[in-house]
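Some notes on the structure that comes next.
Here the complex is missing a single protein chain, while all its other protein chains stay put.
Chain naming follows the written order as A and B, and within any one chain the residues start at number 1.
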Amino acid sequence: MTRYIAQRLLILPLLMVIYSFVIFLIIQAPPGDFLTAYVATLASSGSSISADQIAALRHQYGLDQPFLVQYFLWMQNLLHGDFGLSLEYQRPNADLISEQLGLTLALALFSFVLTWAIAVPAGIYSATHPRSLIDHVLTVINYVGVATPNFMLALILMWLAFAYFDINVSGLFSPEFVDAPWSFARVGDLLFHIWLPGLVLGIAGTARLSRIMRANLLDELNKPYVVTARAKGMREWRLVLRYPVRLAFNPLVSTIGWYLPALFSGSLIVATVMNLPNIGPLLLRALINQDMYLAGGILLIYSFLTIVGTLLSDVLLALLDPRIRVES
Amino acid sequence: MSGTSSAAEDRVAIASNWRLVWWRFRRHRLAMISAGLLIFMYMIVLAPDFFSVQDPERTDARQAFIPVQMIHFFDDGSLSPWVPTITGKRHPVTLRMEWVADPARKVGVRFFARGYSYRVLGVFETNVHLIAPADPTQRIFLLGSDRLGRDQWSRIMHGTQTSMTVGLVAVALSVILGVVLGGLSGYVGGKTDQVIQRIIELLQSVPTIPIWLALSAALPRDWTPIQVFFAITVILSLVGWTTLGREVRGRFLALREEDFVLAARLAGCSRMRIILRHMVPTFASHIIATSSLAIPVMIINETSLSFLGLGIRPPAISWGVLLQEAQNIQTLALAPWLLTPGLVVIVAVLAFNLVGDGLRDAADPYSN
Partner (left out) sequence: MPLTRIAIEGAVNQQTPLLQVRDLRVSFQLDEGVVRAVDGTSFDVMPGQVLGIVGESGCGKSVTMKAILQLVDRPGRIDTGEIKFLRSDGETVDLVKLPPRGAMIRQIRGGEIALIPQEPMASFSPVHTVGDQIIEAILLHSHRWEQGGRKISKREARKITIGLFRDVGISMPEQRVDAYSWQLSGGLRQRAMIAMALSCKPRLLIADEPTTAIDVTTQAQVLALLRDLQVKYNTAIIFITHDLGVIAQMASYVVVMYLGRVMEQGPVDAIFHAPKHPYTRALLRSIPSMYGQTRVALPVISGTLPHPFNRPPGCPFHPRCADVMPACSVGVPRLMPVGDDQLASCFLHHNEAEPV
């Protein structure tokens, strides 16, 4: 087991190297570099900058170097925790990212918990009461949930809240708490605001997850070991929770591998629409303004979270399923 | 067993298999309804102008944010469709235009009537439209108008063409990639399989939306809408093929052991020929089912990218592009009909999912 985890941990840096290279390729791809964009912005705001100054800046940022050299420079800095300087904000990228990272993680994790808390019981109910009225209702909700893009749901909810209740549901804080230092009151305010974006972000996942749970559990309920357990004289609900649910759960755990990353990248859209403090909108701006090192840094963090999510699900699955644990 | 007779038998087996799938699919009533809906939507894709009421690019600043003009089919008990006239008055204080429907003044609406002229599939020219005002000088807005006074209804028809095509083409590309690479992986095995499997794993663990955004942001600004359209399609399919690749590989692994493949090999068929002639047909129905479940994912992705401004770019029209107009909540409160493209997205995705589930059940009644 420890060997298994160690193996997975060893792959992590290798994957990060591959990702970083691909990401560097992508952020380098647009014609021109961020200085071109910067000069254009300056020009539009009336100020200008001399060719010498541009050349000096270009040299300072290493933009006159060949691609691979630039990549290694970038990697070297990254290893020292230096994410570079944002051109647009004229501040260290690391600061910009870390300001938003906590709330980004909080939103994704909150949504994750919400998803599981809703999807698992709903799936269990549907599978143990197939073709019942509630099962049908849940099925309809699931289909619509999967079919509704995140941002559509966000728009509809925000519009309804604004047009009919005259409340503004964007943001994660009430105005008086936006820039306030952390306090219990601020956490309370956050918990009050986070559930709507959390729900919006998690709705498709909830639908998909409860469908998986339902199908798995229906399968498991037909297995002979359920008959064995019944023949022992167990109470039905205890039996269902102890045996088939436990087994139906395992494939669900392996979905964490793709679901957590999907949440992180999905939060990008929801955060943009709902105006949430999140690295998503930051990335969007950075991409549009060719603030390449900021974009690269954020993309790297997304990749890192993705790998960690996969790793987490593999380890959890091994812990839960003795068949995997013993073999590895 | 001679070659011709075995080929004939193959055909019979495949035909009856298709008939079986069709027979089982027909029993899913919702899937059948959805299939009908999708066929209708692809008719719109073929000739969006026929279904449009006005030229989707026609702007008129004085006709911005006109609300939905409900179509009424009966006039005094006789069949004669009409919409109420809408008149605007500027609010004395806010100076905003306020539109009021006046049912007393009716604008007659005709079916299969003349309107602006257009080309069908770029070939023949016509000016017949499904719905048009009886008086061609009138403008009617069945789903309201946007900030530039463009007709939402007609724009949705054109958006349908783009978005449904992106979904279809992206999935077609994914299928080609998935079948070829997955088939290679499963059929050849060994090192090839290893490499392709690692690539699939890598692609599947990519944080998709950010990478898509970055790739689209990397597209040159001066590309034409058509170029952007194809680039976006390729970007979407690059990640989308992996699920299919996995599935095809799994089926190849199972099939490789079966007798008829061995027989074909002994008979000296080339590998590609074995794959295409003998192996692909046996699981074509699964590929179709999986693809029809992949199309809605592509549609949602395209819509999301375009909505964020990094997908299809105006002047091209897609559902996502149309939804960009609905980004501002204040505007939305004023003109909620700007959300209608979103409803179309939901309906289309729902229909694809229902058809896909129906097909999957029909293709493989025993797998859940």
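Criterion: a residue touches a chain if its C-beta (ideal position, glycine included) is under 8 Å from a C-beta of that chain, and two chains touch if they have at least 3 such contacts.
Quick caveat: nothing in here was measured; it's all calculated off a predicted structure.
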Touched by the hidden chain, restricted to displayed chains: A
Options A:H59, A:H136 or A:R246, residue touching the unrepresented chain: A:R246
Residue of A:R8, A:R58, A:R186 or A:R230 in touch with the missing chain, whole complex considered: A:R230
Contact set of chain A toward the excluded chain (per top definition): 222-225, 227-236, 243, 246-247, 250, 320-323, 326
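Following the convention adopted for this analysis, only the chains that are shown with their structure count from here on.
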Chain A and chain B, separation of their C-alpha mean positions in angstrom: 26
Touching residues on chain B, where the partner in the complex is chain A: 202, 204-211, 213-215, 217-220, 296, 300, 303-304, 307-310, 323, 326-327, 329-330, 332-333, 336, 339, 342, 345-347, 349-350, 353-354, 368
Sites on chain A touched by chain B in the complex: 15, 18-19, 23, 26-27, 29-31, 143-144, 146-152, 155-156, 158-159, 162-163, 168, 170, 215, 218-219, 257-258, 261-262, 264-266, 268-269, 272-273, 280, 283-284, 287-288, 290, 295, 298-299, 302-303, 305-307, 310
